[in-house]
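Below: one structure in C-alpha cells.
The complex appears here without one of its protein chains, the remainder shown in place.
Here is chain A:
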Amino acid sequence: MNRRHALRHIALISGGLALIPSCDFSQEDILAAYDNLKITPSQKALLGAISDTIIPAGEIKGALDLEVHDFILVMVNDCFTSENQEKFSAGLNAFPDFVQEQSGKKFDALSTKEREQLILDSAKLEGDETEAGKRNSNISYFVNSAKRFTIQGYMASEYIQTEVVPYSLIPGEYNGAVLISDLQKPRVNG
C-alpha cells in the first residue's frame, strides 16, 4: 500500500476527514501564484526538472534557465478548463510514484538518458476505465501538456526571440516566390 492509499484509509477510518491530500504535500505550502491549482514548491521543482529534460541547456540556455516551468503553470492555471486542470494536476501528483515504479528511483536520481526515456514512455501511456488506466491517462496528459508548453514557452521567450532567433516587428515587403535554395539560414546549435 503506498502512502496515498494509506492516507485515504486513515481518513476513512477516522470518520471522513474532509480534506484528503491527494499527494505528498501535507507538509508544504501551496503556491499562491497558481490559485486554480494546488502546486507545492517541490512539485514546481519537479516540473522544472521535467521541462529541463525536454529542453536541456547546452551551448544555449535550456528550459530551466528560462523558468519555462512557471509559464507552464501560468498557462494551466489560467487557460485550461477546470476539467483539464484536474487531469494535469492528477498526472503531476501521480508522476513521482510512476517514476519510482518504473525505475526504482526518484526522478532526480535518474541519468539524463533514463529521464528522457521515462518521459517519452509516459507520454505514450494509454488509459482505460480502470483505476490504473485513469492514472495512466492523467500521467500522459500531464506529460504531453508539459511538453507542449515547454516548447511554446521556450520558443516564445525573450531570450530566444532576442538573442537566438530574433523576432522582427517589421518583417519587410512581401516576396511571394522565394527560392528555398537561395535561403541561407545559419544553423542554430542548441
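The working rule: a residue touches a chain if its C-beta (ideal position, glycine included) is under 8 Å from a C-beta of that chain, and two chains touch if they have at least 3 such contacts; residues count from 1.
Basically, contacts and distances are computed from a predicted model.
Chemist: Out of "Dissimilatory-type sulfite reductase subunit beta", "GMC family oxidoreductase", "Iron-sulfur cluster-binding protein" or "RsbT antagonist protein RsbS", which one is the UniProt protein name for the chain not included here?
Modeler: Answer from the UniProt record of the missing subunit chain: "GMC family oxidoreductase".
Chemist: Just name the one of A:T40, A:T53 or A:S89 that touches the chain not displayed here.
Modeler: Per the contact definition at the top, the residue touching the missing chain is A:T53.
Chemist: Touching residues of chain A against the unshown chain: what are they?
Modeler: Looking at chain A, the ones touching the missing chain are residues 53-56, 58, 60, 62, 74-75, 78-81, 112, 116, 119-120, 147, 151-158, 160-161, 164-165, 167, 169-181, 183, 185, 187-190.
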